[in-house]
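Note that one protein chain of the assembly has been removed; the remaining protein chains are unaltered in position.
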């Protein structure tokens, strides 16, 4: 599956009084990585919204394990990919490493929500289009 | 002028590795206080947006002085009021105290932006309506 | 088990361009609720840190289900309690409702980490003290 890799610096704004990353910050990073992954697949979010009636890919479920803390000043590496496509949902997997050590692992289950063609206020989950899926199959 | 007062607890999420409030957090609080002030004046933001074609009251200028730090676990008091109405802008003043001591002072200059009646994509600054101003004059 | 209940207003700062709560914001709220729950049990975080050599109760695992979105201007109710104490960890359960409808459910697994008495730089997980557990047993 198509995989993106980013290196992020742990900055002052990301840390709590224990001088480690405040844990919801990881989920903010992973949300961003999902957008980068879509962009790497030729599907930048802003364009998806404009051209596909897509309202968003909201989370319905998230799980994360926090194995090692990340400290102010650390550089961390995040690897993100779609782990699985289901009918109208998909699971994005994120793994954050410090050097070779797995520090955080996260599984986001997201749904594909479109605005109803006849009623712009109605939103509904929709099957993920095949051409969208295909873009994640190859690296 | 109508004035609101709130007491907020400095929580873990608000603090940085120095164990004090990360300074942009103050501005997040003050932005929230502006919304509370409008609501206290009978103008809840959500209703303003729905019924007045208001797009928002975006900031054009902000100034803040940070006199004393606020620490994790502190309770702080914020007092907010409109300091001045100009033609299409207004200044909201926020003062955050720890006990009797002034800790942070902030001046937000905001503009009144409405969607154009004939062109929903066009936005323009507009004079603040007199009935809106009147609601801030009395406590 | 001791349970706390809070009502929170969904504010501008909490929302994303879809006008709903940006999902990591829920986890920031739940982290805050855990601190409130400890305070309600007579264990305010700042005091725990000062008097028990506690470094924190970092998360090792989080799971959340997002059932209904919360919109700008909504009031939401959060109910939080310790669902289970294990040896050196515990699970805090948070349920966020809109009216009677369950909107978000979250399970935080946290560990009790103390500074080593002989080596202040060393940290280790420790059994949750019995007197701490006892404080959560009664409402």
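Labels A, B and C are assigned to the chains in the order they are written; within every chain, residues are numbered from 1.
One rule holds in what follows: contacts are C-beta pairs under 8 Å (C-beta built on N, C-alpha and C of every residue); 3 or more make two chains touch, one makes a residue touch a chain.
Everything numeric here is computed off the predicted structure, so don't read it as measured data.
Novice: Out of B:8, B:55 or B:91, which residue would touch the omitted chain in the full complex?
Specialist: B:55
Novice: Please output the residues of chain C touching the missing chain, sorted low to high.
Specialist: Against the missing chain, chain C presents residues 12-13, 15-17, 19, 22, 24, 72.
Novice: Spell out, residue by residue, where the missing chain touches chain A.
Specialist: The missing chain touches chain A at positions 11-13, 28, 31-32, 35, 44-46, 72-73.
Novice: Touching the missing chain, which residues of chain B?
Specialist: That gives, for chain B, the contact residues 18, 20, 22-25, 27-28, 31, 55-56, 58-67, 69.
Rule of thumb we're sticking to: only the chains that are shown with their structure count from here on.
Novice: Would you mind checking which pair of chains has the most C-beta pairs in contact?
Specialist: That would be the chain pair A-C.
Novice: Would you mind checking which chain's C-alpha centre is most distant from the centre of chain B?
Specialist: With centres defined by C-alpha atoms, farthest from chain B sits A.
Novice: Would you mind pulling out the distance in Å between where the CA atoms of chain A average out and where those of chain C do?
Specialist: About 24 Å, centre to centre.
Novice: How many angstrom lie between the CA centroids of chain B and chain C, rounded to a whole number?
Specialist: It comes to 29 Å between the two C-alpha centres.
Novice: Using the touch rule from the top of the page, what residues of chain B touch 2 or more other chains?
Specialist: Counting only residues that touch two or more other chains, chain B contributes 12-13, 72.
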